[in-house]
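Only one protein chain is missing; all other protein chains are in place.
Just so it is clear, A and B label the chains in written order, and each chain counts residues from 1 on its own.
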Amino acid sequence: MLVAIVLILLVVGSVAFHFLSPWWFTPLASNWGAIDDTISITFWVTGAVFIAINLFMAYAIIRYRNRGDNSQPAKYEPENMKLEVWLTVLTAIGVAAMLAPGLYVWNEFVNVPEEAWEFEAVGEQWRWTFRLPGKDDKLGTSDPTFVNIDNPLGVNPNDPNGQDDLIITSNIVHIPIDKPVKVLLRSKDVLHDFAVAQFRVKMDLVPGLVSYLWFTPTRVGTYEILCEELCGLAHFTMRGRVVVDDQEDFEAWRDSQMTFAESQQIAPGDPVAGQSLYAVCAACHGANGEGNVALNSPKLSGQADWYIHRQISYFKQGIRGAHEDDVYGKQMAPMVAVLADDAAIRNVSAYIKTLPEHPVDYSVTGDIDRGRKLYVTCGTCHGLNGQGNYALNSPRLSGQEDWYLKRQLHNFRQGIRGKHPHDLFGQQMVSMSRMLRNEKDVNDVLAYINTLSIEPLTNQIADASL
Amino acid sequence: MITIIIFIFVSVGISYWWLLRQRVLEKPWLVTGTDTDTREDIGRTPPAARTGLIVFLAVVTSVFSLFISAYFMRMELNDWRPVDEPGLLWFNTLLLIMGSLSIHWCSRAAEDLNVKTVKITLLATGLFTGGFILGQLIAWQQLNEAGYGLRSNPASAFFYLFTGLHGLHLLGGLWVWSKTSIRVLAGAELEQIQLSVELCRNYWHYLLVVWIVLFALLLST
Partner (left out) sequence: MAYVALADRGQVLSHPKSFITKYIWSQDHKVIAIQYSLIAVAVGVVALILSLGMRLQLGFPDTLSIIDPSEYMQFVTMHGMIMVIYLLTALFLGGFGNYLIPLMIGARDMVFPYMNMLSVWVYLVSVIILMASFFVPGGPTGAGWTLYPPQAILFGTPGASWGIILMLVSLAVFIVAFTMGGLNYVTTVLQARTRGMTMMRMPLTVWGIFTATILGLLAFPALLVSAIMMLFDRLLGTSFFMPAIVSMGELSETGGGSPILFQHLFWFFGHPEVYIVALPAFGIVSDLLSVHARKNIFGYRMMVWAIVGIGGLSFVVWAHHMYVSGMNPYFGFFFATTTLIIAVPTAIKVYNWVLTLWQGDIHLTVPMLFAIGFIFTFIHGGLTGIFLGNVVVDLPLSDTYFVVAHFHMVMGVSPILVIFGAIYHWFPKVTGRMFNDTLGKFHFWLTFLGTYSIYLPMHYLGFLGVPRRYYAFEGIDFIPESAMTLNSGITVAAIFVAVTQILFFINMFWSTFRGPKADPNPWNATSLEWFTPQTPPIHGNWGPELPQVYRWAYEYSAPGADKDFTPQTDPPTDAEIAAR
């Protein structure tokens, strides 16, 4: 008896939960209302079946439960073919009613409208990059063998169609509203999945082939791209954003992007020109970039130039050093004003790269063995020897002064650094740094990092010029 | 996945056909007594080991069908370079056929209780089969020297995989063969080893068919 009442309560409760739940699909921002409609049909059909069968079962239990006196023997009824056939037919009709619209909408999803424009979303561990066709409306060919630090998407340099392709190394892409778009999906390494909840559609990226999906954005706004196919350790930090603009804003954004041909012509940084620019930096960071703890200036020597370049750019654009609690970052931010343009930043970065490596004094003490275990996660991106890796946007850690690492870890954990919407990889570090839950974790992992070799970098990737 | 689907269809088909013969359409609550169980009267129950071997061979067929399915699917990708199979494989095939013939002969001799023939044919089976495996190893070496290493191309990787897997199954067969041979040499009554020899025979024939299918597949692609 109790079980029957509970079954009824569970049915009522489930229905109530459904109607009271604040958790439901995000507001639709694409043309795929038909998907939502199919879900609604499925929901009502299955919901009715759920309620009907369970209430019937509850009623059967109440009506036919043994009341302890064996007064009501069971009815001997091996089968009732007529009833079973009827139930089968009804079920088949119900199933068909759900399947038919499903297949109809799927057919629309599979067949991309002819007027759709195309762009490419490229996944790699653990970031998104994009490529838009240039004036010719055609994307050039690509291949993994063409990938290098200057050509991160592996665009074929000999393909004329690819020269005017727009290379978006940011994880933010803009698209125009109300135009059907076919997204070509390509992966450089492992499986990923391009999913935007508000657009409803998603598809895996598979290395070795190009998959696709299409939709028509219908609402201006910024939507998150999540990777939804497990792609390794930092899967949960692989985020991007798609910004739906009206046509005007989209064109303005597009015109400010760099073409593939332009990206191939950027002059490498000139260390000689950078030397004179460095004079300002030397006041705090030291003539040899050795850093100065009293002035809260980190060591620069030994760090990869692409990382120095990115951080100076961030300071300059107010992406780093803008948070009110970032006391020392705020000191740094105005200093970079002396670097007039991107070329100057490149030059000074190139000069810093030439500074000699030298040992530093460590102050943090901790449990090295415990730190080694914690560091396994860090090492996936920063390298098992803390050497850093351009491809993972991870700076070198080994040989860095521990007071500085400690402060940055603190800033990441508190969201003081990395939270700016245009800090492309900072959010990843914010998410990752949360695995260090307290002071002891931080000290232990730093104690381990302090044991890593500070030999000059030989890693080709980390050493490559910008 | 066509190959494995065909295999599954055949297996499911055979199962359903068998079930229909078990009168799965009858209403069991209307039938009492033991008269309807006719297994004993018409001797429909073979030794368990024979049935067990058939089930096992179905499992092995599933394994090979899946490998062949994977082979076809991998073949469609554009880095496929066909392997130039060594001519030695033809000779090896001949050895395996001889092995199959001699175990067949052995099985007949066991039924006729002809101890001498059983001993000779058993020995011949072992020699032919051992020769086949040795020959396959030499073929591996030849292939490797011809530049078709394991890593060089998926086609050659599949070649090593197929031949290796088939060879492992033969080695398993040889293990049973050796147990049977020891019993024969130790003077066991032939009635007691008839079943073992018969099962070896079925297994050898099966592996011969598998090899011919694999060999034809490798040659034709």
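As a working rule, a contact is a pair of C-beta atoms (placed from the backbone, for glycine too) under 8 Å apart; a residue touches a chain by one contact, two chains touch by 3 or more.
Computed from a predicted structure; not experimentally measured.
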Decide which residue listed in B:Val115, B:Leu137 or B:Ala157 touches the omitted chain of the complex.
B:Ala157
Of A:Asn31, A:Gln125, A:Asn347 or A:Asn411, which one is in contact with the hidden chain?
A:Gln125
Positions on subunit B contacted by the hidden chain, ascending
1, 4-5, 8, 11-12, 15-16, 19, 22-29, 31-34, 36-37, 39-40, 45-49, 51-52, 55-56, 58-59, 62-63, 66-67, 69-70, 73-74, 77-80, 150-151, 154, 157, 161
Could you list which residues of subunit A touch the chain missing from the display?
1-3, 6-7, 10, 14, 17, 21-26, 34-35, 38-39, 42, 46, 49-50, 53-54, 56-57, 60-61, 64-66, 70, 72-80, 83-84, 87-88, 91-92, 95, 98-99, 102-103, 105-107, 109-110, 124-126, 143-145, 147, 149, 154, 185, 187-191, 193, 195, 197-198, 200-209, 211, 224, 226, 228-236, 239, 374, 376-377, 380, 389-392, 427, 430-432, 434-435, 437, 461
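In this section, only the chains that are shown with their structure count from here on.
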Please work out the Cα centroid separation of subunit A and subunit B, and write it as a whole number of Å.
51
